[in-house]
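My questions all concern the structure below.
What you see is the complex with one protein chain gone and the rest in place.
Residue numbering begins at 1 within each chain, and the chains themselves are lettered A and B in the order written.
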Amino acid sequence: MSFLSYLINGISLGSIYAIIALGYTMVYGIARMLNFAHGDIIMVGGFAIFTIVSTLNLPPLLGILVAVVVCTLLGVTIERVAYKPLRGASSLAVLITAIGVSYLLQNVALLIFGSNARQFTSVITVPNLKLAGGKLSISGVTIVTILSCILIMVGLLLFINKTKTGQAMLAVSEDTGAATLMGIDVNRTIATTFAIGSALAAIAGALLCSTYPSLTPYTGSMPGIKAFVAAVFGGIGSIPGALIGGVLLGVIENLSKAYISSQLSDAIVFSVLIIVLLVRPTGILGKKITEKV
Amino acid sequence: MKKNKVLVQNSITYAIVIACWILMQLLSATGHVSSLMKGLMVPLCIYVILAVSLNLTVGILGELSLGHAGFMCVGAFAGAFFTKCMEGVIPSVGLRFFFALLIGAAVAGLFGILIGIPVLRLKGDYLAIVTLAFGEIIKNLINVMYVGLDSNGFHFSIKDTTSLGMEDAGVVIIKGAQGITGTPKAATFTIGIILVLITLFIVLNLINSRAGRAIMSIRDNRIAAESIGINITKYKLMAFSISAALAGVAGVLYAHNLSSLAATPKNFGYNMSIMILVFVVLGGLGNIRGSIIAAVILTALPEMLRGLNNYRMLIYAIVLIVMMIFNSSPKAIEMRSVFMERFKKHKTTAKEAA
Partner (left out) sequence: MAMLEVTNIGISFGGLKAVDDFSVSIEKGQLYGLIGPNGAGKTTVFNLLTGVYKPDTGTILLDGSNITGKRTIEINQEGIARTFQNIRLFKDLSVLDNVKAGLHNHYKYSTMEGILRLPRYHKVEKAMNERAMELLKVFDLDQEADYKASNLPYGKQRKLEIARALATEPKLLLLDEPAAGMNPNETAELMETIRFVRDKFEMTILLIEHDMKLVSGICEKLTVLNFGQVLTQGDTSTVLNDKRVITAYLGE
């Protein structure tokens, strides 16, 4: 039974990774950039909810809503101010700028909220589920997390395949030049992608902080890196890849924490990533890139 | 004619470093150096070595590495481990430090080769994430490692000190997350500067030699390099492992500048690797002198801003973003070239008028 509960918790953690990884993957697929600041958007979402719920004593649902709005606006603003001027510049320049944005967000949060960890009140009030005569208990947060991940994934796939904006996103990720020629507004499409990714980061923030209820300006950093690993793992640019990568990562992390060593779990996660990339250099679902001579 | 130009450029780079050293000596002799500044001198040398060596991988070989701090970590622990073990055998601290530097470089270089062989097949962002992963793995492993020494030799464990099963007289050298304590503080600014000069000597001479040409040809066009018979794997590994070995030297220097050495996210985590990468990119890819200047300014800047306390990292972040946009945005580059053109025209017309 304990194995099952570790597994379910792993899937839950993995679902959070998957939601964050979606943001990485979509932005990478469309703008070909590693948005290092993505993890910090999660933290901003967390603090937005914290302010609404714990400081202002308003309902959690409103907190999530505000967080989504704040993060979406923030994501679009960052893209507009910091990344858009660098379109066409080397990917390394964009990467360093993203790192700068990450520092910026962390330090603004540090100034406003200080470096002490804040106790986050869970925004999820679903009761725990007892199975197998009480032997297996699944927390409400876990259930909500996994369900949200599935919902988001289905919604996103529908959005991309059924709407015009979604199709435009696909076109831009396939070939930016050709998409422009077909009359697609590339700038708007990229902005939309950042908006969606950041909104998802806000939701991920709510789920993450409800699972691990301690909030600091650096809260988003490590989950951000892990989600980035998950995105690469699944094949960066691929939406189902983000799901597979995220869930696998969460499960591996939780099982190795439970059965091998809690201190070594990160090392194990990263080792698995390396092995996967050595066997499949572009991740599990990544497209093979061949260089034409 | 071209060779002379290179020689002049390199001499200027060496001269800047030596001038810095002389200046600091003068300032400290006349008592103009604050204790804060003094404490910063060795770290500055460490960052310069790290930036110059990372530039070899990122600027000269053209591969993005986010794991440079991992090699520094390996070098630091290998060097400090040696110094601790040889406490009784080599009594001279200086001599032990010297050997520790060689050993730190060798072990980090070896790790560079071991990691490079599988990893250098990957490209671009994938290589970046894998090097980041390796850096984290190294840090993680060192944090759970316990090594002790007694009359029976070395004892290893990944659990705790008691499971080492040592005699009572044994010494625990690496104590898990606490790392290594009691390394002599042998590093000085002068030693740091000498190591910076040696690093520069190796990197600059490598770049301007047959091997350096091979490495840069791979960066510029791998397929063409292969077609003229250049062994891609060999030269990629060479650049990567020399870069790792030099990071190892920086690590040994780091370890001997503190009395206790532990692998934390702050000193050997990916954030450190990223910080060094920032030096390299702002200094200019492949521009060794630029790396030195960027490392010095960007290390000194937050310290100078200490008076601003909480705002200093914020200012740092904003400066970073603005500089990147100003340096790399296609629009900014265009505007600058237009401006330069006008400036030149202005100058020539002024000359003609005169």
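Simple rule for what comes next: contacts are C-beta pairs under 8 Å (C-beta built on N, C-alpha and C of every residue); 3 or more make two chains touch, one makes a residue touch a chain.
Note that the structure is a prediction, hence the values are computed from the model and not measured.
Visitor: Would you mind spotting which of B:75, B:112 or B:212 touches the chain that isn't drawn?
Guide: Hidden-chain contact among the options goes to B:212.
Visitor: Among B:16, B:202, B:297 or B:318, choose the residue that contacts the chain missing from this document, as touch is defined above.
Guide: Hidden-chain contact among the options goes to B:202.
Visitor: In the complete complex, the non-displayed chain touches which residues of chain B?
Guide: Answer for chain B: residues 1-3, 201-202, 205-206, 209-214, 216-217, 219-221, 223-232, 238, 286 touch the chain left out.
Please note the rule applied: only the chains that are shown with their structure count from here on.
Visitor: Give the list of chain A residues in touch with chain B in this complex.
Guide: Listed in rising order, the residues of chain A that touch chain B are 28, 34, 82, 85-93, 95-97, 99-101, 103-104, 106-108, 110-111, 225, 228-229, 232, 236, 261, 263-264, 266-267, 270-271, 273-274, 277-278, 281-282, 289, 291, 293.
Visitor: Please give the residue numbers of chain B that touch chain A in the complex, ascending.
Guide: Residues of chain B touching chain A: 58, 64, 118-119, 121-126, 128-130, 132-134, 136-137, 140-141, 143-144, 158, 177, 223, 270, 274, 277-278, 281-282, 285, 310-311, 313-314, 316-318, 320-321, 324-325, 327-332.
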